[in-house]
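Got a structure for you, questions after.
With one protein chain held back, the other chains of the complex are shown just where they sit.
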Amino acid sequence: MHNPQLNAAGELTHLLSTDGLPRDVITQILDTASSFLEISDRDVKKVPLLRGKSVFNLFFENSTRTRTTFEIAAKRLSADVINLDVSRSSTAKGETLLDTIDNLVAMHADMFVVRHASSGAPYLITEHLHRVGRTDVHVVNAGDGRHAHPTQGLLDMYTIRHYKKDFSPLTVAIVGDILHSRVARSDIHALTTLGTGEIRAVGPQTLLPSAVESMGVRVCHDLADGLRDADVVIMLRLQNERMNGALLPSAGEYFRCYGLTPAMLALARPDAIVMHPGPMNRGVEIDSGVADGAQAVILPQVTFGIAVRMAVMSILAGN
Amino acid sequence: MHNPQLNAAGELTHLLSTDGLPRDVITQILDTASSFLEISDRDVKKVPLLRGKSVFNLFFENSTRTRTTFEIAAKRLSADVINLDVSRSSTAKGETLLDTIDNLVAMHADMFVVRHASSGAPYLITEHLHRVGRTDVHVVNAGDGRHAHPTQGLLDMYTIRHYKKDFSPLTVAIVGDILHSRVARSDIHALTTLGTGEIRAVGPQTLLPSAVESMGVRVCHDLADGLRDADVVIMLRLQNERMNGALLPSAGEYFRCYGLTPAMLALARPDAIVMHPGPMNRGVEIDSGVADGAQAVILPQVTFGIAVRMAVMSILAGN
Partner (left out) sequence: MHNPQLNAAGELTHLLSTDGLPRDVITQILDTASSFLEISDRDVKKVPLLRGKSVFNLFFENSTRTRTTFEIAAKRLSADVINLDVSRSSTAKGETLLDTIDNLVAMHADMFVVRHASSGAPYLITEHLHRVGRTDVHVVNAGDGRHAHPTQGLLDMYTIRHYKKDFSPLTVAIVGDILHSRVARSDIHALTTLGTGEIRAVGPQTLLPSAVESMGVRVCHDLADGLRDADVVIMLRLQNERMNGALLPSAGEYFRCYGLTPAMLALARPDAIVMHPGPMNRGVEIDSGVADGAQAVILPQVTFGIAVRMAVMSILAGN
């Protein structure tokens, strides 16, 4: 089957999902990110790799944090960045998504960074660009519905590789609302491709997707079981809207059962690292003792995230 | 009478309207745009013509699309672009429009791109700048009320010239809500100046301004009459707010009478081009068969629009 992320030569041409992303492409992205990490530490944090390119941040769903990381990454590559507040724009005037895209392509856009509440929207754009023969325009999925958030998945892989080197001996526990999490899905696909020893999905029955076991993931409803001897613990953000709905009794109850406290973390391996995609709900899914503790690598994740996004944009632009 | 757009030497110093814009100035803008068109196709889409200049996008009326085109044009000229969300700014705190302008001039603004719901607002600003002796600060009207949208008018002229070369033998049909359209007004003035053979205004009685015939325009209430043997068809966007008001029975009724379908378009000349300022209401003023058909030049209009805006800014800045 045709992989819409790769061109005929097997090179990355869009980043839509970690699902179907070959191991060597993931490795290429992580290696490239490694070289960019050094740039962010320089006095002049810029390289001219995307000079004169127009990168459009198309956020159909508001996310200041994620938009900011892409804006910084693009500016450090010297691109011109245009932020489109799409909720207030022509789509609100009845224009279709693809008419908006066609218009921006006609303005000589080079890259779209797309966040959308609907799963599959970045695919739709990619297919359309392919149909109209614009293979020189690239799409980066910055999160679509419950489907995928591949740059977050890749920065998580970067983080794990940075601290643990090899994936094969690792036990990775992903804890929380996996059902609604595009981060979890992107992590599971990438971890699987990279040959992770054991992947665990830890959470209440109501927040685990029924199909997760078919992805080769071990399901744990008990947090202690899920954490025992883990090398990596990935905590997921509990969306506010879940907290007082039908799926969960309350935030307090959730913390009692699935909140990561220092005592619970002690069940994992002593050198286990704790990750979180942010923004954190302290006292809901994670205790401050852990969030600010020695095992947390949550802020390094953010730093690696800029480098990974620079790497993805740079590779897509043909560098 | 003094033309506020030109200086004593007859050079463009503000772009406020296509009304009163001399033929040689229009031609200068279109010729300059032609040279910029090539830049947008380059790998590095930038020229340093406005480096170190401060361009302020002053959008008193929200329009993400138009603001984006000016932002791209200015950035490709290497200007520093400041977007002011004026609806949320000091004017909301009771400051007058001219106090806001004075303040931005005091910050060493070089150019204002102004969109305003009130007809004449850019003129008011221009007169004020003249009064305070700041002839080095330039104003571009990005749409004022029902009055004018000169860069849209000029990009329409660019498009027609690109496909049809000479204006004198042409029949141009402008179809739709001409009463409320600043685009139609800017097109009619420019087409007239460029010596267009016949200009037709096509639409229901309620949406045609009574004074349009005095502008040398032939009025047609029947779409078939209006399209017959036309070389150029300019469709106008039907504003949502007109659709269920007193002026029109309904969007469906409008489409039946004035929507451009392939069958209707067949009445025009076989090599007729179809234009639209966007965003389109598919199935209201234009059928998808036409919008996506071989005669549509709607996306090239967008591409030409960037080049025309670069040309206007570059000429105003003295290049």
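Chains: A and B, in written order; residue numbering restarts at 1 for each.
Note that a residue touches a chain if its C-beta (ideal position, glycine included) is under 8 Å from a C-beta of that chain, and two chains touch if they have at least 3 such contacts.
Note that the structure is a prediction, hence the values are computed from the model and not measured.
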| item | value |
| --- | --- |
| Residue, one of B:6, B:82 or B:247, that touches the chain absent here | B:82 |
| Chain not shown, touching residues in chain A | 40-46, 62, 64-65, 68-69, 71-72, 75-76, 240, 278-282, 299-303, 305-306 |
| Residues of chain B (touch criterion as defined above) contacting the omitted chain | 51-54, 80, 82, 84-86, 88-90, 93-96, 99-100, 102-108 |
